[in-house]
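With one protein chain withheld, the remaining protein chains of the complex are depicted in position.
Right after this comes chain A.
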Amino acid sequence: MDKFDRQLRLWGSHGQYELETAKVCVIACSDLGTEILKNLALPGLKQLTFIQVKAANDVGGHNRFWNLAEWNVTEIIWDTPKMSHQNFWDGFSLVIVASGKPEIWTTLKNVQVSRMLVCRTLGNRGILSFVSREPHFVIESHRRHKLPDLRLDRPRKKLTQAYQALPREDSELTKLPYAALLFRVKKELIDEKLEVSREALKSKLTALQNRCASAQQATNLVEAQRHSHLLLQNSQVLPENVLHCLQLKDEPCQVNFNKTTKVLIQALATYLKIPYSDEQLPLSGTIPDMESSSEQYNHLRQAYAAAAEEDAAVFRQLVTKESSSIPLDQVNAFCKYAHYIRAVEPLQTLERLEIDSKTCLSAQDITVPANLIAMPTAMSDDNEFQRTDYPTVSFMAGVAAQEAVKILTHQFVPIENLLFYDGESNKVCHFKL
């Protein structure tokens, strides 16, 4: 067993590879920085840089709890002249700003950093924001509840043939997957020139049930009743998240994954226009488990996999016309998860964060300490005060690391684009600025 087994189950070895090769920099002066570094070192990030900001009255605090050497962290001290050069920042995949010192913010406003997370705490409040000039694309959003991708409303020829090849005898009825039953009743309605409505489907399925020899209700017929809505969907209507991605297909991108995904989205726009696609997204090729015999289920499973492979082949050809350097795995994943691709629009700049967050939060009736966003943490000598607020630091460091992992792997969907935490009530608010 692998040390990372429990997280590979979330993002796979390709996600783990992205983490292990990412270069992340954390700018901080306090426990918040070390907690974030710990949460990044544990899942296996190997190239971590800690830029320490020495506060005037820095007492070292709790930092002695951690041993940064254990995590292979490169430690450097903030140095304004050196860090005002663009080339200092070029190598980082992500910069996490956990300090509000004005000179740091001034410096960062004058350089280009492809992606930043701004994370701040003050007392028991915390704020986290995703700042980047380009859209963040996600292919593997890991949507938990998916609609079965069966295209029963407009099946292509290959799928129609696969359905028609299934046995039609009444004795075989209970062996058929519900998709086949739905296909059959729809065809009957069309042949009889009747409207395909919920009621009509229901009565057709009941009629099928009556033809079954057994008096007991067959499980596959129950499933067919439950999924009859799949016949009423329109496979030519694109989901909101896909439309959103299409709208952003010409935005300039620097991050490699965003650049390649942008090409894939452009290819998708073309794909949807060619007659082959019938204005439908590429098939995912996976079907849900359906109560049926192994034989009939396999028949359908293979038909869908073959049809999806055909879509992917057509799509790959369009992609090759645009660019030949996109990894095949990424193209195939794009086809497989085309229904669930996502785009997140981060806050464009640190300036926008300073200005917009104040107006937004006050409009939501949330009082934000004036210096939460951009001012240095008020160092307090009152140890009791710091102690009660330690969980807030730990909470925000957990959220920052979680978002960093989502951003670096391009899996799951990061915050869009501001999160506010109130440790007093344990409440989190999430805004889009």
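Of note:
In the analysis below, a residue touches a chain if its C-beta (ideal position, glycine included) is under 8 Å from a C-beta of that chain, and two chains touch if they have at least 3 such contacts; residues count from 1.
Simple rule for what comes next: contacts and distances are computed from a predicted model.
One chain of this complex is left out of the view, and of "Coiled-coil-helix-coiled-coil-helix domain-containing 1", "Glucosidase II subunit alpha", "Symplekin/Pta1 N-terminal domain-containing protein" or "NEDD8-activating enzyme E1 catalytic subunit", the protein name its UniProt record gives is "NEDD8-activating enzyme E1 catalytic subunit". Among the residues A:E35, A:D149, A:E223 or A:D311, only A:E35 touches the chain that is left out of the figure. Listed by residue number, the positions of chain A touching the unshown chain are 1-10, 31, 35, 38-39, 42-44, 62, 64-65, 124, 141-144, 219, 289-295, 297-298, 301, 383-384, 387-392, 394-395, 397-399, 401-403, 405-406, 412-416, 419, 423-428, 430.
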